[in-house]
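Just dropping this structure here.
A protein chain is absent from this complex, but the other protein chains hold their places.
Moving on to chain A:
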Amino acid sequence: MPPKKTTNQKAAARVPRKRPATTDPYEIPEEDEIEPPKRQRHAATAAADTDDATVSTPSVSRLKKTVATPIKLNGLNGIDTPSRKNNADRSARRKSARALVDRVISGAISDDEAEEGDIAREIYESSEDEEDEEGEEENLNGETEPTTTPSKFAPGRKRKTTTTRTRKRSPTPPRDLPPHEQYFFQNKPGLSKTSNNTLSSLQLLTHDEYFSLSRDLSSANPHRTDITHLASLHVSSFPQWAFELSQSFSLCLYGYGSKRQILHKFATYLSSHPPCSLGQANKIVIVNGYTPSITIRELLCSLASAVSSPTTTLPGILSHLTTHPKTTLTILLNSVSSPHLRKGSFQSIISTLASHAQVYLCCTTDSPDFALLWDSAVSTNFRFLYHDCTTFCSYSPSEMEVVDSVHELLGRKTRRVGGKEGVAFVLRSLPENAKSLFRLLVGEVLCADEGDGQGQGQGEEMSVEYRMVYNKAVEEFICSSEMAFRTLLKEFHDHQIITSHKDALGTELLSLPFRKEELEGILEELTT
């Protein structure tokens, strides 16, 4: 495209001072900047006016090559009123174009202006992407262009590359940015470029291999003695902690590393140095917040049995304590911020317990965001004193399911059931109609996945409505009553081959914790 080249050179000549480091012959938005209002008109009228269309042909075809990802196309289609959004974009674009033109004409460039110019250019370019799509669609509809085969993966993504180059000024990211700046820097659109490498060549760990290797590794840890020493430092502040507990404060131990051991030692210490006053009997209850099966009821039952309270409700326990001033209760809670305890009701129950004069609470937390768990009322009840208790101890298998957690993170087969084989194994032991139901479920999920298209595929795992599945199951004579249906689902739940949750509207949804390929494999196996 000869005209482009000339303008390139012109542009480069015009602004030599501004970006000396990055000037290269390809990088040039200026050409677009000057033209846009005109071309925009062309694009808008392209479908109606053949003459115009031919006039604008070169630019349109050029633009076509730059078309953005197909996802965006979907996104645009999904929006109710594209026209309004586009109008707004267009006017922003017009303004930025004008700003760019003015700047070029006036020739005077200060640093400030240069920056503004960049913004204007970004606006201009980003809306151009959308406009390209629009123009393309119009072309599709009008079929005025014989040459347009709107192949999205047309060769020569030349302009695209130039765009990214203009955006990314320097190859190395700026160092020492404050965290919030870094957030915005790293989340710039188009900046995240990662390689396409995958872990496919690496054989992932199995549970057995993990455990056998980690046992060997734990003895070879070079920091072993240092970790023990660090723990002994924490142990030496036990008297202080006990004193703080006795003064009706609660303790919250935070910091990196497992604090289960420390808490256990603290329990041992407290059993010989109780925080309560003379003549009171202290009961110590250790609660493992990390256990996935933890429920409020179970917790309250344990507490009630510890203080031998007849009722297991919260007010019951508290009033029992009030009427028995000789009994005190120490709750040592592991991982107060674990995902299983994050419900507001749980935290407020714990805090109500902690606010009782005869209850002493010491809890540990493993994530740095624990403070967000508590609103002002709850934290007033807690009366926490926070202590840095960084241990560097590794988490025990009961605290953290390392292999599952990592596989989940990678989107691999997550559950212990072990993907396709596991499902087949589970289903083999179940009656015929359970198999049929699971086949139905897999089919529905895959259908829903396809129906939604790729656009949604990147979000949550696909789910289907409980009600719909039930209706289908009844239609296919898999089950006759809802109760039977529930019983079948319960079996799946127990083996963790389905998950259910509710959406914002309260509709119950069922989903399968597998990847699409795995689902297809399962379906194949079930139907054959």
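Just so it is clear, a residue touches a chain if its C-beta (ideal position, glycine included) is under 8 Å from a C-beta of that chain, and two chains touch if they have at least 3 such contacts; residues count from 1.
Going forward, contacts and distances are computed from a predicted model.
Choosing from "Sedlin", "Origin recognition complex subunit 3", "Ubiquitin-conjugating enzyme/RWD-like protein" or "Ribosomal RNA-processing protein 42", the protein name stored in UniProt for the chain missing from the display reads "Origin recognition complex subunit 3". Looking at A:L303, A:I317 or A:I522, the residue that reaches the missing chain in the full complex is A:L303.
The missing chain, though absent from the display, is touched by one residue of A:P222, A:P310 or A:G506; that residue is A:P222.
Of the candidate positions A:S214, A:T312, A:S436 or A:T499, contact with the hidden chain is made by A:S214. Against the chain not displayed here, chain A makes contact via residues 173, 179-180, 182-183, 186-187, 191-199, 202, 205, 209-210, 213-214, 216-219, 221-233, 235-240, 243-244, 246-247, 249, 254-257, 260-261, 264-265, 267-268, 271-274, 277-279, 283-288, 291, 293-295, 298-299, 302-303, 305-306, 332, 344-345, 348, 365-371, 375-377, 379-380, 383, 385-388, 390, 392-403, 405-406, 408-411, 457-459.
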